[in-house]
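Let me give you the structure first, and then I'll get to my questions.
All protein chains but one are shown at their positions in the complex.
And now, chain A:
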Amino acid sequence: MSFERLQRDLHEAIEGVNRYNPENVADLASCVQAMVTENKYDKDIVLTILKLYQLNPEKYDEAVVRQVLLKTLMVLPSSDFALAKCLIDTNRLGSQELRRIFDLGAVLESCNFAVFWKLVKGTYKPTTNPNEPFKVPGEIAKIIKPMVGFEDAIRHYACRVISVTFQNIEKKLLSRLLGNASDKEVTALAKKFKWETKENGEVFFVDNHEDKIKTRNIDEKIQFSHVADLLTSNVPPLTF
């Protein structure tokens, strides 16, 4: 069944207290599968299935949980990933594979696109630090592969944070943050976000932040109406 059909049926099925009906687990899981292959997303559905796994531990399926977590990463900067994490019990966290997705999430949540692209392209070099999260960096590329549209989703996320940070950005840097994207890809994304090219296409004008972000001093303003009561109240000084 296609995602849209499943989504429509499920939204009726998980309305109100029925959200907690454990019999929905199977349908929800196939809907998550449909999201993965059709590059779709529905917040209520992914969070509902996690809740049901919590309430019905015997139905827990880690493969689905991993898919859900990766899907929530694809909608960054929304906080869905953080929400999903709160719905996974401690006793599940022993799993290496789950841990790996959490570590990937930490990289993305801190906008560390450089490391992300290295992981994806297989150029990441693990440090010798005992806390190094990606001792086997190749695993990340493997996890992401089945997720249709994952890299595009991250590019989109990167563009959104760039939009609020940069006034002008050099194409070289932009391309790096987007995973060494080709000129064509960069131009296409720039167009989508309405960034204008400057200087023979070497620089993009992102937004006029200069206008809004200014140094200023705010002085106190007192409106007469606020003090009128006090001024008209007639309290004579005390005399003894």
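Here is the rule we go by: a contact is a pair of C-beta atoms (placed from the backbone, for glycine too) under 8 Å apart; a residue touches a chain by one contact, two chains touch by 3 or more; residues count from 1.
Simple rule for what comes next: contacts and distances are computed from a predicted model.
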{"item": "Among \"RNA polymerase Rpb4/RPC9 core domain-containing protein\", \"Large ribosomal subunit protein uL4m\", \"Eukaryotic translation initiation factor 3 subunit L\" or \"Glutamyl-tRNA(Gln) amidotransferase subunit A, mitochondrial\", UniProt-listed name of the chain not shown", "value": "\"Eukaryotic translation initiation factor 3 subunit L\""}
{"item": "Residue of A:96, A:123 or A:233 touching the missing chain in the full complex", "value": "A:233"}
{"item": "Candidate in contact with the missing chain, chosen from A:2, A:37, A:167 or A:182", "value": "A:167"}
{"item": "Where the missing chain touches chain A, by residue", "value": "16-17, 19-20, 43, 47, 51, 54-55, 57, 77-80, 82-83, 85-90, 102, 106, 109-115, 158, 160-162, 164-170, 173, 176-177, 203, 209-210, 213-220, 222, 226-227, 230, 233, 235, 238, 240"}
